[in-house]
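Below is a structure I'd like to ask you about.
Note that one protein chain is taken out, while the other chains of the complex remain in position.
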Amino acid sequence: MNRSINVTIWNEYRHEKTNEKVASIYPEGMHKAIADGLAVTGTVRTATLDEPEHGLTDDVLASTDVLVWWGHMAHDEVNDEIVERVRQRVLRGMGLIVLHSGHFSKIFKKLMGTSCDLKWREADEKERIWIVNPGHPIADGLGEYIELPHEEMYGEHFDIPQPDELVMVSWFEGGEVFRSGCCYTRGMGRIFYFRPGHETYPTYFNPEIRKVINNAVQWTAPVDREYPRYGHAQPLETIKGIQA
Amino acid sequence: MNRSINVTIWNEYRHEKTNEKVASIYPEGMHKAIADGLAVTGTVRTATLDEPEHGLTDDVLASTDVLVWWGHMAHDEVNDEIVERVRQRVLRGMGLIVLHSGHFSKIFKKLMGTSCDLKWREADEKERIWIVNPGHPIADGLGEYIELPHEEMYGEHFDIPQPDELVMVSWFEGGEVFRSGCCYTRGMGRIFYFRPGHETYPTYFNPEIRKVINNAVQWTAPVDREYPRYGHAQPLETIKGIQA
Amino acid sequence: MNRSINVTIWNEYRHEKTNEKVASIYPEGMHKAIADGLAVTGTVRTATLDEPEHGLTDDVLASTDVLVWWGHMAHDEVNDEIVERVRQRVLRGMGLIVLHSGHFSKIFKKLMGTSCDLKWREADEKERIWIVNPGHPIADGLGEYIELPHEEMYGEHFDIPQPDELVMVSWFEGGEVFRSGCCYTRGMGRIFYFRPGHETYPTYFNPEIRKVINNAVQWTAPVDREYPRYGHAQPLETIKGIQA
Partner (left out) sequence: MNRSINVTIWNEYRHEKTNEKVASIYPEGMHKAIADGLAVTGTVRTATLDEPEHGLTDDVLASTDVLVWWGHMAHDEVNDEIVERVRQRVLRGMGLIVLHSGHFSKIFKKLMGTSCDLKWREADEKERIWIVNPGHPIADGLGEYIELPHEEMYGEHFDIPQPDELVMVSWFEGGEVFRSGCCYTRGMGRIFYFRPGHETYPTYFNPEIRKVINNAVQWTAPVDREYPRYGHAQPLETIKGIQA
């Protein structure tokens, strides 16, 4: 597929500046690694927390088809008005891909309505991400599972609304499972939550993980249609003498 | 069924005090009519906007299995802290039945994550609520449809997440359709949105409408289990020398 | 989008030969009108009931990405082995678009598992197909609804499994509603049921109806991946001395 899709990758970009291990894996930031993995014909831009308006100005969002979100230690520093600005864009059709610890971001929690809480553990353990919906576009080109030798564990119960479509379920060495690839539509916007990507592992260089993110960009890209009209409506048919 | 279920009916209770037509239909308030229609073995209480804490104290909520919500003209006057208090209860298992104009209540919007907007028209028109999931417990004891001779119209697009289960779809004389009976689970709580019930019609005296609300009380009643544990977790299996 | 997609349009092609009104609307068959409305970069072929193997040989199906199905008066004449052949292709990823009276085709009933029964009436009545999921790819480029001045009525209850995604709901002049645009995944195959298209109306010349079918071709087109492996499996991890 070669639709032109404009992607903006938002990264908190803090761990990379303060943690040597993270900096050694992602010297230019996780957003750079994610951007390098994208194969789209439109633009690929990045934005980070410490830029003015977190890099998410009205202009940037207006020209964004799909927004990718990675955040972790500074969710609370994201300005509520900007969160609402992003949410309004999603409801109007902008795609949103929420990665890993973004499960606790303000934008994801606000769109889901639940706590988005989960179990976690950092123990360098093996993760195997099984495809449970092999006909889904986000599973295009993948094998039966993606194996990551070392990742942070996320375990159920994951407090999310039941996904409209569940594409992936993870197995963890330490004994847990997790719904790792979850599709939603909210308003006109499509949302994909994708679990892997702890900052201390080179997950976003993995070709299969990159393939998933590329597929998700295609899947979340907006349709071309007007926002619905809401509010007071004239009848379309005649009712008791009210002219339609 | 005769599980003991404690129900609290929350009503804004403003139209009844200021509008003669509404007062003549619901002289003791819409909450009273809804309460009179319930057939449960537990308690039935009511609470209204102008009571202290809107009648929704911690104690009241702690002893509520299912909360029914009707609001319209004063959504904005509902205190945000109390909205969050209700939401936390829902996530922990309290059932929530949102009626008619409650689609725009803070609690429903916060749990859905979308705008919850829709089309509307007041034209005394006929509504026919078709059952599209006849095996669902909320359809128990009903015919193929419920016909209301006069109601306010609500039309699509209704900006809600796709329901986990869609039970009813309305036909309106003026030319619109609407997803009128929508089931959700959020956290451990079950939510049912039910469309009819404009304040200027005696809808909540209708035996079939009352049947639906009774069914929904049964369906949204909580299970008996602990809230999941979230946060840091020890491994259940041995990982690389970490003792499970 | 310009993925190359090979489409085969299957038509029963009986009404056109025996009914003057139908012949006057669709002189070359309904399949020809549907084919003329497609805008794909791959091949567009047609197949009909009275061809050998109904035109659905192994070779034809092997080179078909999306199969469109219209049948009505001769569902029973479709050979069971060919139905199973089509079903196996769907489970392996071939898209299937089932039109109108195809709701009672052997292939749709076999894939759904339910009776697929419904209410119907031929009364030249108005249909208005409302979009209830405006962000869905099948809603791309459409307005808020599609209005057809005259169509056969199909009414609820429609005995289908709850759609994975419900995109459209019809309003009918005579008082009924119908879930008109329904998305399913079965195996690796995606299925879209689309209601309109009675043989006595020129529905398949309508540009908006054609737009929906084009969108559905894109949506049902298969992913590029292997069929999952089933059956006996060796462990991936060591279990009690069994070497993984």
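By written order: A, B and C. Residues from 1 in each chain.
Note that in this section a contact is a pair of C-beta atoms (placed from the backbone, for glycine too) under 8 Å apart; a residue touches a chain by one contact, two chains touch by 3 or more.
Everything numeric here is computed off the predicted structure, so don't read it as measured data.
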| item | value |
| --- | --- |
| Residue touching the undisplayed chain, where the options are A:Gly93, A:Pro137, A:Gly175 or A:Pro196 | A:Gly175 |
| Hidden-chain contact residue, picked from the options C:Ala23, C:Leu38, C:Ala74 or C:Leu91 | C:Leu91 |
| On chain B, residues whose C-beta touches the chain left out of the figure | 1-3, 93, 128, 131, 133-137, 139-144, 164-165, 173, 185, 187-190, 222-229, 236-237 |
| Positions on chain A contacted by the hidden chain, ascending | 128, 130-134, 144, 155-158, 162, 165-166, 169-172, 175-177, 179 |
| Interface with the unshown chain - residue positions in chain C | 87, 91, 110-115, 117-121, 123-125, 153, 155-157, 159, 161-162, 164, 173-176, 184-187, 228-237, 239-240, 242, 244 |
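Throughout what follows, only the chains that are shown with their structure count from here on.
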| item | value |
| --- | --- |
| Chain of greatest Cα-centre distance to chain C | B |
| Chain A-chain C separation of Cα centroids, rounded to whole Å | 31 |
| For chain A, residues contacting two or more additional chains | 164, 173, 185, 187, 228-229, 236-237 |
